[in-house]
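For this view, one protein chain was removed and the others were kept in their places.
In this document, chain identifiers A, B and C correspond to the written order of the chains, with residue numbering beginning at 1 in each.
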Amino acid sequence: MANGYTDERDDHLRRLRRIEGQVRGIAKMVEDDKYCIDVLTQVSAATRALQSFALGLLDEHMSHCLVDAARTGGAEQDEKLKEASDAIARLVRS
Amino acid sequence: MANGYTDERDDHLRRLRRIEGQVRGIAKMVEDDKYCIDVLTQVSAATRALQSFALGLLDEHMSHCLVDAARTGGAEQDEKLKEASDAIARLVRS
Amino acid sequence: MANGYTDERDDHLRRLRRIEGQVRGIAKMVEDDKYCIDVLTQVSAATRALQSFALGLLDEHMSHCLVDAARTGGAEQDEKLKEASDAIARLVRS
Partner (left out) sequence: MANGYTDERDDHLRRLRRIEGQVRGIAKMVEDDKYCIDVLTQVSAATRALQSFALGLLDEHMSHCLVDAARTGGAEQDEKLKEASDAIARLVRS
């Protein structure tokens, strides 16, 4: 069943595997006593990759769950808006 | 006409006046040759205040414009979702 | 006495005046009921300007105070390193 959702999930998993590889690469650099500044450059790259992944996931969430909740209205809508706001605040502050 | 919106706008303006005052206070510290680290502490506080303001404004935007667009659906919905995503990405990356 | 330090201070003050103007411009946009997303774009720009100012100030601090403390060594060095670390952590987390 190769639907849109499955494709998105595969893409998410590919990105996460790549980030996991980046973190493992950073550990290898530390083991090999690589220069601090070079290690920090890779940490910044992994941090940005995690943020991009989060932004992509949030987009999807807003297009599906948040839109559905807005059409339902009421308490469901309020709850989903609150959840999304809190998640965005955590991303902005992390 | 003291409606909800006017109240929110007054609150926004109060917060912005306070942030403007924080930035002016930082300039005063620089003029008075205050210690760098103390100036940096105030810059971090002003940055956080701007982020909180942005998160509040975004909440409001999602509760009103984005919810309306979700109910309208179609191109209007897609456009508003794209705008909100881009604004969130700018906040996360700034 | 137009020495290097005075020049840097004038540059800092110019940048802070510009940021103060940006914040005042955002308040004007809110007063004029400008579109939320456009307001958020300006808030992100002001946040980035504050961060750039902070990074410039930190550079200067490291080139002067931190270098002096490193040459002095001992408790003075430890204290200045701790202060700089804490200021950097606040910037990264804000």
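We take it that a residue touches a chain if its C-beta (ideal position, glycine included) is under 8 Å from a C-beta of that chain, and two chains touch if they have at least 3 such contacts.
Only a predicted model underlies this, so the values are computations on that prediction, with no experimental measurement involved.
Asks: Among C:L16, C:V43 or C:L66, single out the residue that touches the unshown chain.
Replies: C:L66
Asks: Could I get the residues of subunit A that touch the absent chain, sorted low to high?
Replies: Subunit A touches the missing chain through residues 9, 12-13, 16-17, 19-20, 23-24, 26-27, 30-31, 33, 36-37, 39-41, 43-48, 50-51, 53-54, 57-58, 60-61, 65, 83-84, 87, 90-91, 94.
Asks: Pick out the residues on subunit C that sit against the missing chain.
Replies: Interface with the chain not displayed, on the subunit C side: 51, 54-55, 58-59, 62-63, 66-67, 70-71, 77, 81, 84-85, 88-89, 91-93.
Just so it is clear, only the chains that are shown with their structure count from here on.
Asks: Determine the centre-to-centre distance between subunit B and subunit C, using the mean Cα coordinates as centres, and give it in whole Å.
Replies: Comparing mean C-alpha positions, subunit C is 18 Å from subunit B.
Asks: List the centre-to-centre spacing of subunit A and subunit B in whole Å, with centres computed as mean CA coordinates.
Replies: 23
Asks: Name the residues of subunit B that each touch 2 or more other chains.
Replies: Where subunit B meets two or more other chains at a single residue, that happens at 51, 54, 58, 84, 91.
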